[in-house]
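Only one protein chain is missing; all other protein chains are in place.
The chains carry the letters A, B and C, assigned in the order they are written, with residues numbered from 1 in each.
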Amino acid sequence: MTAGQVVLILTLAVPAAGAVAVPLLPDRVARITGTGAAGLTLLASVLLYAGRGGTSLEPAAPVRPWHSVRGDWAPGLDLQFHIGVDGISYPLVVLTALLTLLCCGYLLGRPDGSRMLVALLLAAEVGIVGTFLALDLVLFFVFFEVVLLPMYAMIAIWGGPGRRAAARKFVLYTLLGSVLLLVGVFVVVAAAGTADIVALTGGGQLGRGTQLLGFTFFALAFAVKAPLWPLHTWLPDAHTEAPTVGSVILAGVLLKLGTYGLIRIGVGVTPEGAAWAATVLGTLAVAAIVVGALVCLAQTELKRLIAYSSVGHMGFVLLGIATGSAAGIQAALIGNIAHGVITGLLFFLAGAIKDRTGTGELAALGGLRETAPGLAGILGFAAIASLGLPGLAGFWGEVFAVVAAIQRGSPGWTVLGVVAAVGAALTAGYFLRLLRRVTHGPPAAVPVAPAGLARIELVAWAPLVGLTLVIGLLPVLVLGMAYGPVEALAVGVGG
Amino acid sequence: MLLPAVPFGAALAGLLLPPLRARAAAAVLGIAGAAAALLLACGLLVALDQPSEQSRQLVRFGHLAVDFGVRVDSAALLVAVAVGVVALAVQVYSVSYLDGDEGYPAYAAQVSLFTAAMLLVVVAGDLIVLLVGWEVMGICSYLLIAHDRRLPEAPGAAVKAFLVTRVGDVGFWLGVILLGVHTGSFRIADVLAAVTGGELSTATLTAAGLLLLAGVAGKSAQFPLHTWLPDAMAGPTPISALIHAATMVAAGVYVVFRLYPVFSYGDGVLPVLAVVAAVTMLLGALAATAADDIKRVLAWSTVSQLAYMVGALAVGATAAALFHLLTHAAFKALLFLAAGAVIHAVGSNLMSAMGGLRRPMPVTFWSMTIGLGALVGVPPLAGFWSKDAILHSASGGAGWAAGLVFAAGLATVVVTAWYATRLWLRTFFGLSRSEATAHDPPPLMAWPVVALAVPSGLLGFVALSDGFVDRLSTPVPADWTGAAARPDALPAQPVLADQALVHAGGFVLLPLAAAAVGIAAAWLVWQRDPATDPARALGRLRPVFEREFYLDGFQDVLVVRPVRALARAVRRADESVVDGTVEGTGRGTVSLGGLVARAHRAALPRAVVAVLAGALLAGLAATLGAAL
Amino acid sequence: MHPVVPYVVAALLFGIGGFGVLRRRNAILLLMAVELMLNSVNLVLVTASATVRATLAAAGTAAHTGQVFVLFIIVIAAAEVGVGLAIVLQLYRLRGSAEVDTVPLADPEPDREPEPGPERVVVR
Partner (left out) sequence: MTQAIDHVALLPAYLAAGTALLALLTDLAVARRAATLAVTAAGAATVAVAAWAVGTGPVRDTFCLADAPAACSFRADPTSALVATLFALLTLGVLGLSGYAVRGLPAGEYCFLLAASMTGGVVLGYSRDLITLVVALETLTLPLYALVGLRRRSVDSAQGAVTFFVVSVVSVAVTLLGAALLYAATGAVHLRALAAALADGVPGELTTLASAGAVLVLAGLVFKVAAVPFHAWAPATYDGAPLPIAAYLSTTSKLGGVVAVVYVVAIGLQPWLDVVGPALAGFAVLTMTVGNLVALRQRRMVRLLAWSSVAQAGYILAPLGAFAVGTGRTSDALALAVTATIAYAVFYVMIELAAFGSVVVLRGGAVMPAVSLASLDRSDVDGGEIEQYRGVARRSPWVAAAFTLALVGLAGLPPGLAGLFAKIVVVRSLLGGGAGWLAVIVALNAVIGLAYYLPVAVRLYGDRAAAEPAAVPAERVAGPGLRPGWGAPLWSGLALAATTVVAIVVGFAPQLVLDAAALVAG
């Protein structure tokens, strides 16, 4: 058991232990232990970087995990407890750990924060980190499902007025996605005999027919999770009703399960399927961008608007994946991280505004600049970052998704690239409209309770603001380690 | 490398560090940043003899690398110096102009951020880094226009400014990406080498050229996308001076200057440029004649002067264009700052509220006069030399495009002269229509105005020195001598007009005469009745010019309203159709469940019937199956 | 007689039994119908046992299995009738009538629509 493997297991074990321990402890102590557990997980996930055996720049074996742990769990089900981290999954794991820590910290400072919510956050974190680390298809599915109920409970118990219906729609829709994933997994496992992702990547053992069928199931499952346009209707409801912390985790990391899955399994395990469905996926992605932007222009509620903006941003990420080229997949990876950080921040802010003014309706808000200048400033920064201002994190994902689309050369793809660029302009449109409604203009009648920023809020948001700036200026941080694996994936798809 | 970094550091410090909220510290920081940038630019200008380039790889997407490249050459440095000068002047000026405003620290930081972004564009060695600077400038202009809390229409103008430029930027994005994708790298040097080396097909070049042109039109407020500039006057005056007169709007011209081979090799791009320039020139000038708000007059005059530069580029006189850019930066910034002083004194933007300020505000009067003189092109002042150079090269250029630019140029000279004089007379002469006791602005505001008056006056003479011309030459690789060098002869490739900027001889008289005609006409109309606005002479045309040819209305009807309607329609569709199907399936399953449940709400016999029927059917199916 | 005759009789018996089960309202008469069906099965088994011994001579497997099966069936039928009558009696005593078609399968009142209004969920 090398140190790396121990740390790898810790990243999963610590939140699991936390999730079990927290409900048993008294309220205050529980929340502190919960935050402690989240902190430890972040530390463990960061440590994973050490001793990773050098980032492989040249396209090495398709998936070369830095550390990996392998053990038999249920051979009868082809289920191996095989987890490992590599260039593609590492940034996402760190992002998850960071967001969960921030959420736990945020709850620590709030009067109405409940220890059960912290426990559910840690349980969800186990599921999400497990999914990112899983190198066995069936294990991927098991962790993919672990996330479901904690999120349901979060929305159904601590949500807004219409939470029960929204939570039920969320859980049923996502379950539909994950059962399709189960069928897809076993279509592949039945054909290939093994469920090990490292062995399966590159689609060597699978015939073309199986790859196409498998990819269809995978694409459907992951399209539900990372909302691809026609399958996205659960997202706005879930976001509007979820508590602040729930929205942050939902938008920040849960959507990435879909796109990460599409990259690791869709493009990795069934590359021929990915190549075959590229144009369909690309068109739907661009449709997501444009529809997301247009619907946001006509939105009247703050959180719903940010939810639809996620649909648009994930559209760019999915466009990147659809192109199948190395540039496209890298654009998707950095798009993932950037969206996670920025939208996480946006939802924190939306929550803060809702707590202060009691309403999310844009019509009722206004003139935040006068009443809460600090909050307005950060909201402005987050909105500008989200509309893809170059120099901030959001820009790289969007531009290089368009570059990858145009790089494909065929007229169809160029049209997609152009429409995506126009979509980006529309994004600017609705974000500035949001800013104008919320921050500028005369102060609205709605009383703003604590005008200043609570210390806990600053602590929760500072890392996100910093990260947006740093990733914007130095995208190599996120992409540096992913050159090798992405190159290998792209070769598979003939990108 | 250092050049953009200094103001960027100042900006970041100003914005983020709350302890610096104190006014004094922020002011010092702002001015220090601008001054440092200016000194650095001048130092480099003096020290540097040939273009130097450093770059460091930022990130690699697939095999497309993006590196943080900086390319410094003489033309870039000249523009950098201009930017430094104006930025410094504006920083100093705003200290007193915004003394009452509590948002000043953020304002100062945003101006430094803007200066950094502009310098980044000027020295950018890589297309993506250029794009970064380009967009950051856009966002800074958005933030600064919306700076004034009390002004109700400020946020609207800011959003409009950003969105219109953003529409242009979509074209810019695509142009940059097209070039980058086809040359395999985003470094400008590689791109230019590929262009001149003939690796890119003319079709791609034309497409890239036109797309970049869209971006430039957006940023430099050329014809289709110019509607945002007049509204941007809602921002504080120093901002109008810095962003909407000297730097940002000039960035578009500079980019065309920088990527000139792309435009010149793509066939059909330069004629389009020329047409756009001509139309904008006339449009801007005519609209200025009828505007009553002093800042809107200057804004429209900026639009038309920019059109001059674009026209010069269209005709191939890149050096003349750059020279006009420099002079225009100086005198337009001067005019805006002076106008700021006047507004500060009189308390209103409208010229109808001004008049007879000659005596109470002598300093402003004289600096405004130099500025207006330069604008019109009165001989000794800078404006004359640069405008004359453009007109000369336009007249010398081959092809109908050059002729069009020349004709439009001449007509604009007349109109410019007319509205400049009108502005001059209505503000400083006749009886004072404002109640407030006008007086000269405080020293902090006066000094920058005077400082800017000097280059407006003397910059023309610098052009006389011969060393000046080749500094302005387009930074094209040395071997590029002209059309002949390219194997496939490009049709109607405008031979690069001879770079001589200064040339005496009969030709100079033509624009002078036109200017005189303009001034005389305005003076005559004003002289008959000093109280009323000479614009009434325009008669029926006035409302048309006043409403700026209703372009704003067209844009609203053609673009804004349909997009909003489409958004509402898509939202309704998305919620009712897509969401409807999902909810529908849910409700459908439940009602189906109800149906089946009702079938079970019967008595015991039905259960037995089910058993026997089931057995019967299964048996039948099996026997028939077996029989097959 | 030809072995098929008893099969036909058995089939008829089973049909009558089935019809009786479906038509009869009174539980006890229903039980009698079921007995009829069971006896028809006995008939089939007995004839089968005879024919099997004749045709499948090789089936030395305990020729009389069919009849043994019949014995078991008779025992089962008896047991069932015993318990069945007890149950019907209890139903009669409680409800005053042994009518089969008044025995509801599903609970009478309308079924719930899936989601009564939102209610607050309280978690300590």
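Quick note on the criterion: a contact is a pair of C-beta atoms (placed from the backbone, for glycine too) under 8 Å apart; a residue touches a chain by one contact, two chains touch by 3 or more.
Note that this is a predicted model, so its numbers are computed, not measured.
Shown chains touched by the hidden one, complex as a whole: A, B, C.
In the complete complex, the hidden chain is touched by one of A:156, A:346, A:385 or A:478, namely A:156. Among A:6, A:179, A:212 or A:415, only A:179 touches the chain that is left out of the view. The set of chain B residues touching the chain not shown comprises 586, 589-590, 592-594, 596-597, 600, 604, 606-608, 610-615, 617-619, 621-623, 625-627.
Not every partner is drawn; the one left out touches chain A at residues 72-79, 127, 138, 141-142, 145-146, 148-149, 152, 156-157, 164, 168, 171-172, 175-176, 179-180, 182-183, 186-187, 189-190, 213. Mapped onto chain C, the interface with the missing chain covers residues 7, 14, 17, 21, 27, 30-31, 34, 37-38, 40-41, 44-45, 47-49, 51-52, 55-56, 59-62, 65-66, 68-69, 72-73, 76, 79-80, 83-84, 86-88, 90-91, 94-95, 100, 103-107, 109, 111-112, 114-116, 119-124.
Methods note: only the chains that are shown with their structure count from here on.
Averaging the CA coordinates per chain and comparing them to the mean over all protein CA atoms picks out A as nearest. One simple way to say how far apart two chains are is to compare their mean CA positions; for chain A and chain C this gives 60 Å. Here the CA centre of chain A is 37 Å from the CA centre of chain B. With touch defined as above, chain C holds no residue shared between interfaces to two or more other chains.
Remark: chain B residues 590, 594, 597, 600-609, 612 touch chain C in the complex. Residues 58-64, 128, 131-132, 134-136, 139, 142-143, 146, 149, 152, 154-156, 158-159, 162-163, 166-167, 169-170, 173-174, 177-178, 180-181, 563-564, 566-568, 570-571, 574, 578-579, 582-583, 586 of chain B are the ones that touch chain A when the two sit in their complex. Against chain B, in their complex, chain A makes its touches with residues 169, 172-173, 229-230, 232-234, 291, 294-299, 325-328, 330-331, 369-370, 380, 384, 389-391, 395-396, 399-400, 402-404, 406-407, 417-418, 421-422, 424-426, 428-429, 432-433, 435-436, 440-442, 474-476, 479, 483, 490.
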